[in-house]
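All protein chains of the complex are present and in place, except for one that has been dropped.
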Amino acid sequence: MTAYVLRRLLQGVGAILGVITVTFILTYIVPVNPAQMIAGPSATPEVVQRISHQLGLDQPLPVRYVHYLWNLVHFDMGRSYAQRTQVSALVATHLPVTLKLMLTGIACELLLGIPIGILSSVAQGSWWDRGFTLFAFVGVSTPQFVVGLILLYLFGYLVPWLPLGGYGNGDLTHYVLPALSVGFAGAGWYARVLRSSLIDVLRQDYVRTARAKGVKPRAQVFRHALRNALLPVIALVGLDLGVFMGGVIVVEQVFALPGLGQMMWQAIQVLDIPVIMGGVLMTAVFVVIGNLIADMIYPLLDPRIQYH
Amino acid sequence: MTDILETATDDIREEARSSGRRSWWQRLRGDRTGMIGLVLVVLVVLAAVFAPLIAPYDPNRQFANGLSQFGMPRPPDASYLLGTDLLGRDLLSRILFGARVSLIIGLVANGVAVAIGAVVGVVAGYFRGWLGTVLMRFTDVMTAFPALVLAIALAAILRPSLWIVALVIAMVNWVYVARAIYAQVLAIRERQYIEATTALGIPTFGVLVRHILPQLTMSLLVFATLGISTSVLLEASLSYLGVGVQPPTPSWGGIINASQSYLTTAPWLVLFPGLAIILTSVGFNLFGEALRDALDVGGRR
Partner (left out) sequence: MRKWAIAFAILLASAGVGFAANSTVVLTFQNDISTLDPAIGYNWDNWSMIQAIFDGLMTYKPGTTELQPALAKSYTVSADGLTYTFDLRQGVTFTDGEPFNASDVKFSFERMLDPATQSPGVGFFTGIKGAQAFIDGKAKDVSGIQVLSPTQVQFTLTQPDATFLNKLALNFAFAVPPKAVAKWGKDFGHHPVGTGGFSMKEWVSGQRLVLVKNPDYFVPGEPKVGELDFQFGVDPNVAFLRLQRGEVDILGDGIPSSQFAKVMSDPKLKQLVVSSDQIETSYVALNTTIKPFDSLQVRQALNMAIDKKQVLLVNNNRDVAANQILPPAMPGYNQDYKGFPYDPTKAKQMLADAGYPNGFSSVLYTSNVDPNPRIAQVIQQQFAQIGVKLDIRSLSPSAVIDAASQGKTPMVWSGGMAWLDDYPDPNDFWWPILACSSAVPGGWNWPRYCNKQLDAEGQKADAMVQPSQKDARLALWRDVFTKASNEAPWIPLFNARSYVMHSPRMGGIGFQVAGIYTPVNYKEIEIVGGQ
C-alpha cells in the first residue's frame, strides 16, 4: 500500500513536470516579446533589449526551463511582468477564491446529485425517474456559462435575491450562483452514475440477504447499498477535477470572481508568462491530487483491483 | 462532460442486456428519448445545411435601423424575429449560420479526437511494455492539464480559426477516448482466444484488425456520437471566452460573449444562442446514449 501511494505520488509529480514542460514550450512559441509591453511606447529598442535581458528572455529555452525548475524547487514562481509582484503573492490572493468555488461547487454537485440519484434508483422507471433523467441530460448538455448567465438574470436581476456576481466582502452569498453553475452539470452526471451503481448494488447478494432477513427497504438502501454505491461517485469527483477546473475558470469569468481563472485569463491578455505558468501549475497540482485521491479510493471499492 | 465517454461502456450494458434479441435498429427505434434526440440532431443539421435558404437576411449585414439612437439592439419583433445584435444584425440569421460552425467543429474535432484516441488506446493496450507506459503516461499528463486552460492557451497562441479551434478541441478530447479504449483493449487481450491467436502465430496486425478492432467498432461509434456534444460545448465555451472562432463568423458562444454585458437590457442575445447550444447538445447526448444502449457493445456477440 505505502509503495503504491509512493509510486502514484511520483507519477503525480511526473505529470506536473510534464504539464510544466508542455506549458513552457507553448509559451515559448508565443511570437510576442513581453519586454516591449513593459518598456512602454517611448522606449528605444536598446531599452527593450535590456529588459529582455533582465527577464532572461534572450536565453535559450533549455536554460530558461532549468532556471524555472530550479526556482520552483525553491518555492519561487517568478515575478509577474504586468503586476510587478511575486507570482506566489498573486496565487496566494486568488487561490482561496478558486478553492472556495471548487468546494462549494463540488458540494452542489453532491448535494443535488446524490438525493436525485437515490430517488431515481428507488423509484426506477417512475415519472420522477424520467424527470430526473431529463434533468441530468440537460445538465450535462448545458455549458456552465449559459447556466451562470441564466441564473444571474433570474436571481440576480429579475428577483434580486443574490448578488449580481462579484466578490464583495467574499461572503458565501457570492458563491451560491457560481457554485450552482459549476455544479449543475456534475449534479446531473453524478445522479446518473449513482443511480446505475445503486441499481447494481441492490441486485447484489448481500443486499438480497439483508432483504431476506427482513431489513426494511429504506434502511436497505441507506445502510447497505449507499455506502458502496457512493464510492465510485466520490472517486469520479476526483477523476473529473480536470474538467471541473475548466468549468471553474469559465464561471469565474461569468461572475467576475477574482480566482485563479481570472488571474490566468488576465495574464493571457497581456502575455504575462510567469503568471500563466503559475496558474497552470496550480490547477495541475489540484488535478493530480484529485486523481490521486480517486486512485486511492478505487481499489477500496473493488477488491479485484489491486494496489499496483 | 467528457466523463460520459469514460464510463459509457460499462454502466448501460446491464440495461441493454434486458432488451432482448431484437436488432439494434429495432431497439433504437423503440427508444423514445433517443428518437427525440434524433429529431433534434436532424433539425440542427437541416438548419446548418439550409441556412442560406432559411435565414431571412445575410448574417453579416449591419442594418441602419437595427440599432436605436444610443446603439441599443432591437428586441424581437415582426421584422427581426429574434431581435438584432449589438451591430444591428439579424440574430435569427446569425444563429442559423452559427449552427454550421457548431456542427463542423463538433464533427471534425470529435472525429480527430476519436481517431487519435483509438490509435493511442489500441497501441498502448495491445503492446503494453514501454510503449504503452510512455503513451499512457503522456495521456495522464494531458488529463492533469485542465482541458479548458489548455484550450485557452493553445487558442491564444495559435490564431483561432475554424480549423484551429477544431484541432484544439481534438487535442483536449482524445485523452478520454484513449483511456477508455486502452482499458477495453486490455480486457479483450486478457481473453483466452487472443492468447490462443498469439500462440497460433497469427501476425500482430492480423490480430488487431480481425479480433480487436471489430470489438471496438461499436464503442467508437458511440464515442463518435456522444463526443460531438462535448465538442460543441467546448467550442461554445472557447468562443464565450473569446478564443474561439473569430467574428464576423457567427458562432453561438461568440454571440453570447459579445453581448453578455447586455444581459439585463437585451437578454434575448444570451437566451436564444444559449438555447441553440443546449438543444444541439441534448440532441446528440440523447441520440448517442440511445445508440449506445441499442448497440449494446458488451451484450451480444
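For clarity, chains are labelled A and B in written order, and residue numbers in each chain start from 1.
By our rule, a contact is a pair of C-beta atoms (placed from the backbone, for glycine too) under 8 Å apart; a residue touches a chain by one contact, two chains touch by 3 or more.
Here the structure is a predicted model, which is why all the values come from computation and not from measurement.
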Note: the excluded chain touches shown chains A, B
Per the whole complex, from A:Met77, A:Val122, A:Leu152 or A:Ala294 the residue touching the absent chain is A:Leu152
Checked against the full complex, the residue among B:Met72, B:Leu186 or B:Leu275 that touches the missing chain is B:Met72
Touch assignment to the omitted chain, from A:Phe132, A:Tyr175, A:Phe244 or A:Trp265, lands on A:Trp265
Touching the unshown chain, chain A contributes residues 32-34, 36-48, 50-51, 54, 79, 82-85, 89-90, 93-94, 149, 152, 156, 163-171, 173-174, 253-258, 262, 265-266, 268-271
Had the left-out chain been drawn, it would touch chain B at residues 60-62, 64, 67-72, 86-87, 156, 159, 242, 246-248, 258, 260-266
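The rule is short, and it goes like this: only the chains that are shown with their structure count from here on.
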Whole-angstrom distance, CA centroid of chain A to CA centroid of chain B, is 21
Given the complex, residues on chain B that touch chain A span 1-4, 6-7, 11-12, 14-15, 33, 137-138, 140-141, 143-149, 151-154, 156-157, 229, 233, 236-237, 240-241, 253, 256, 260, 263-264, 267, 270-271, 274, 277-278, 281-282, 285-286
The residues of chain A that touch chain B in their complex are 11-12, 14-16, 18-19, 22-23, 26-27, 29-30, 133, 137-138, 140-146, 149-150, 152-153, 157, 185-186, 189, 193, 196-197, 199-200, 236, 239-240, 242-243, 245-247, 249-250, 253-254, 264-265, 268, 276, 279-280, 283-284, 287-288, 291
